[in-house]
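Partial view: only certain chains, each at its native spot in the assembly.
Chain IDs A and B follow the sequence of writing; residue 1 opens each chain.
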Amino acid sequence: MHDSTVKGIEFATKSAGKDLRILIVHTRWNSPIVNRLVEGAKQTLLESGVLAENIVLHNVPGAYELPFATQKLLKASAGSTKPFDAAISIGVLIKGSTMHFEYIADATSQGLMRVGLDLGIPVIFGVLTCLNEDQAFVRAGDSSRGSNAHNHGIDWAHTAIEMATLG
Amino acid sequence: MHDSTVKGIEFATKSAGKDLRILIVHTRWNSPIVNRLVEGAKQTLLESGVLAENIVLHNVPGAYELPFATQKLLKASAGSTKPFDAAISIGVLIKGSTMHFEYIADATSQGLMRVGLDLGIPVIFGVLTCLNEDQAFVRAGDSSRGSNAHNHGIDWAHTAIEMATLG
């Protein structure tokens, strides 16, 4: 999650996801970037053994809608025969000329934390909070924008599987 | 919600709102800007099939009042024959010489998030947090203030309809 050279993280084996049902909620704003992240997450879930039928994608307009939609869809599934084991909430916020970025990012990051703690279901924070588009494309794995490009959607998928099977 | 060139977002067809009842709570401060936003939202709701009788407007003095009024009016309608399906909370905050802007914007954005999550009814964040008036007028669709003028009330109305029918 950091730019540090000491970062680096290993995840569990590929079959860990075979019994899981994962919700991906993502924004439609900044879709060229968001779509890369969603695709990275989805592919990683599949490669980790999650069945295609158990990956549910839902989109909302912007990041402020992520906590509400995540909460509502997780709650709705709670009484079903196959409830969600985790959610990945994906969005891309890019600093603009007003203060919109700061207040949306703050309310969204606190809101997603609340939803996970309230429901006891892991909610993975998949929101990029970048100062410009290049930063976001690099973190969505677009190597044409930077040599260190890495699709963070991959990490969020691994994290969702790991947190879903926690304890 | 951002100034990015990669933004852009599509919304659903016009008839999606025909069975919905939508609350618009808006501030009276900065009314020349707020009124544009409210009008944009209202027109878009009508064009999306929401019946005029199902669009309820309520105004409050300032942005700090938005979470309380939104909560109270949503709760009051919960037991009625036609409860609200979503709320749009609209205000305009412009940076002044004190720190009033920062504390009001923070409490309001966190408060509106809380109200939506507490009640399970979508509350759309329609508060502009701008550094000057021109920024606000541009985001209220006044093309005399900037060539990229776009009335964000339009987006908030679409978002309200979409979130009201979520899941």
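One rule holds in what follows: contacts are C-beta pairs under 8 Å (C-beta built on N, C-alpha and C of every residue); 3 or more make two chains touch, one makes a residue touch a chain.
Here the structure is a predicted model, which is why all the values come from computation and not from measurement.
Q: Total copies in the full assembly, please; the file places 2 of them.
A: All together, the file's complex is an assembly of 5 copies.
Heads up, the rule we're going with is that only the chains that are shown with their structure count from here on.
Q: Would you kindly tell me how far, in whole Å, the mean C-alpha position of chain B lies from that of chain A?
A: About 26 Å, centre to centre.
Q: Over in the complex, which chain A residues touch chain B? Could you list them?
A: 28-33, 58, 60-65, 67-69, 71-73, 75-76, 93-94, 96-104, 106-107, 110-111, 114-115, 118, 133
Q: Which of the residues in chain B end up touching chain A in this complex?
A: 1-11, 95, 105-106, 109-110, 112-113, 116-117, 120, 122-125, 127-131, 135, 139, 155, 158-159, 162-163, 166-167
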